[in-house]
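Heads up, this is only part of the complex; the chains shown haven't been moved.
As written, the chains take the letters A and B, and residue 1 is the first residue of each chain.
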């Protein structure tokens, strides 16, 4: 049976891609951020997961507000990036996993999750930056990725209780998949930040650290927040915490924190890197 | 006029809800088009004509002319699509932060550092 063996939270901001493209990892600004990653890379290289389920939001590459899905997921064997408006060179395609993707889609739509199901989906920095952080030099072609895209751009948005439930449903779907494969879940984005308005630049370090703590041991507490609570506490774009909350929902077993690196600011954001292991109860 | 998503207000924050999404539809659609180099070139060649093509209101055109980010937000712009406009202007997120808060980019960065250390 398929198993979710762990999960990672990570930032996905485009500035990271620029820093990596320009070799700035060891500069004073970036070092405290990038120094967090080697233990997570090592863990991934040791565990060699077959599939990554990656929660992200699309920042206006594939989806526009002409037709904006609350939840979209890919079911393709390949995904492409393309110009997001800044003329940055596009990167190699991302490998998909259509069989498990359709299995998840079948399972969670039956459970009442009203997914938009995509056989073609351009993926933006929200998905590609985390992959490149884990396998630098875009060396992630061997890993199969299932993109799950959560609307964080336009209200109404799914509330934290709902994104957590989405995660749980995906966790159950993976657990019912018959192939013996290992899955790791990425929750990307956030944490506290506000890009727009006179309140731009808002960061709430204490709130972020509290969220990371709760993600480990008390995720239900996070589901009590509304998106408006997240905006109040974490800034306008802190709704991206929904991706971390969805990630946590997929972990149905015993969860152990293996690594953490909180650093702020990176660009305008608080960045929370965390590695969680998930141990499913052994069937007797 | 479309319904507000919520009654809650946050100082200096423009929630992009249905009301704004409707008001800013053409503006955001123009910004979304900037994913393509051809569109960026067309805008740069003749900004007024390009704005007209997406039926921007006079207030939106004025804010585009003045690179007035707060004005664009007020007129229904979403930061996610506006970022493609400011990218075209070669402004990064700290430049925009400065513009919106009335600081220089360096002052804005210093504020981010303070906020990041939790000195608030």
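The criterion applied here is as follows: a contact is a pair of C-beta atoms (placed from the backbone, for glycine too) under 8 Å apart; a residue touches a chain by one contact, two chains touch by 3 or more.
All values derive from a computational prediction rather than experimental measurement.
Engineer: For a test of your reading: one copy of every chain kind is shown, so what is the whole-complex stoichiometry in these labels?
Structural biologist: Per chain kind, the total copies in the file amount to A x2, B x2.
One rule holds for everything that comes next: only the chains that are shown with their structure count from here on.
Engineer: Compute the distance, rounded to whole Å, between the mean C-alpha positions of chain A and chain B.
Structural biologist: Chain centroid spacing, chain A to chain B, equals 25 Å.
Engineer: Sort out for me which residues of chain A touch chain B in the complex.
Structural biologist: Where chain A meets chain B, its residues are 15, 59-61, 64-66, 82-87, 153-156, 194-206, 228, 231-232, 236-237, 263-265, 267-268, 270.
Engineer: Sort out for me which residues of chain B touch chain A in the complex.
Structural biologist: Checking each residue of chain B against chain A gives 5-6, 8, 10-18, 21, 25, 28-29, 31-32, 34-37, 40, 69-70, 73, 78-84, 87-88, 92-94, 96-97, 100-101, 108, 111-113, 115-118, 120.
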